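For reference, the structure is listed below as structure tokens.
Omission of a single protein chain aside, the complex is shown with its protein chains in their original locations.
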Amino acid sequence: MPILEKISQASQARHWTDSIPLEFHYTAGVAGEEFRRELKRNGRFLASECSKCKNSYVPARMFCPSCFIEMKETRTLEEPGYVYSYTTVNRNRTGEPNGPVTLALIRFEGVKGGIVHKLNVSEPSSVTFGMKVVSILKEASARTGALTDILAFKPA
Amino acid sequence: MSQKITSYPGHEITSDELKEGKYLDIQYKFVPRYSWAAGVAISRFLDELKEGRIVARKCSQCERILVPPRMYCEQCYRPTDAWVQVRDTGTVNTFSISHVGTDARRLKTPILVAVVDIDGASPGMGILHNLGEVEPASIRIGMKVQAVWKQPSERQGAITDIRYFRPIEA
Partner (left out) sequence: MLESPKELSFEASKMALDSAGLTLKDIQSVVSGSAPDAFDGVHMKGEYYLDGMGAIGKPHERVYVGGGTGVFTPIGGWWNVASGMYDTVLCVAEEKMSPLHPHPQYAFWSIFDQILERPLGTTLLWIFSLEMRRYMHKYGIKEEEIAEVAVKNKGNAIDHPSAQLGAKITVNDVMNSEPICSPVKRLDVSPPSDGAAAVVLVSEKVAKKLTDEPVWLDGVGWTLDSTHWTNRDLAYPEYVEKAAKMAYKMAGIKNPRKEIDIAEPYDPFDYKELHHLEGLQLAGKGEAPKMTVDGVTQRDGDLPVCPSGGLLGVGNPIAAAGMMKICELFWQLRGEAGKRQVKKDARTGVAQAWGDLMQVGTVAVMRS
């Protein structure tokens, strides 16, 4: 038997409006901290290398997900990245017109993982798969080790 | 087997070290807004609070009178049958003197908190509320209390339409 009494008029339905406000202070983790320090100090991307399978990963991480061992070796990526995939966005997060902003997943030759960021191009249609790109960074003094230290990537 | 474990890893950091900026932490504030539907039982409950009344639902199978009201009896697992007005008096089932707020910050004036078993409902049918007009040291389990309501014009159909419960003078 279902509930015997229902709300028959919408005007009888009550609601309660409130928020669950939360503030987070995240640490980046052991490997994340190293990645961010390298970005802040030297403007370079730090990758981790697995001593067993020889795969490397960017951003740096503590353990190799396939061998499940700690990765102690790191190296900085010196070569330009390339566009693995991209999209152009014409609205902001709340749905209002904004942009166009071109975003890309940037990968690096021989390295797993990648970095999602803005791509500075005059025409979205000029982006191609595999296009070589380099980062545009904030001045060293203004860098905090956040991904926003990278202003954007641009064609190399 | 445990002899194979030679160290227990982990890098402890203190909140002072975070405040001093020793680590590159990232801060976010997340303030999602929600509108929760009160549902059938609580919509009516809130409307009645606005009128200065507390209502319950009765299950005619177990004969319990349930506060807060619900449209189904969770014990008999069947719909409840009728609205019952209960009293705005009750008994302190248990209480606490809270020196901390919601976010664990220390309060200058403690909040007095109690589970109040409502008169007219089945035994043990308590609701959570605050106590007022009472010295913390004189609160006792078993103390008779009565709701102190907001002025009718100030009520908005909320649990806070009852400002608090205060002791009934003997």
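Think of it as A and B in the order they're written, each chain with its own count starting at 1.
We take it that a contact is a pair of C-beta atoms (placed from the backbone, for glycine too) under 8 Å apart; a residue touches a chain by one contact, two chains touch by 3 or more.
As the structure is a prediction and not an experimental result, all values here were calculated from the model.
If you put the missing chain back, the residues of chain A touching it would be 16, 18, 20, 22-33, 61-63, 65-70.
If you put the missing chain back, the residues of chain B touching it would be 1-5, 8-13, 15, 23, 27-28, 30, 34, 36, 38, 42, 45-46, 66-68, 70, 74, 93-105, 111, 113-115, 124-130, 136, 141, 158-160.
To be clear about the criterion, only the chains that are shown with their structure count from here on.
Averaging C-alpha coordinates per chain places the centre of chain A 41 Å away from that of chain B. Against chain A, the residues of chain B that register as touching in their complex are 11, 13, 18, 23-38, 40, 42-44, 46-47, 71-72, 78-81, 157-158.
Of all residues in chain A, only 1-7, 12-28, 30, 33, 36-37, 40, 144-146 touch chain B in the complex they form.
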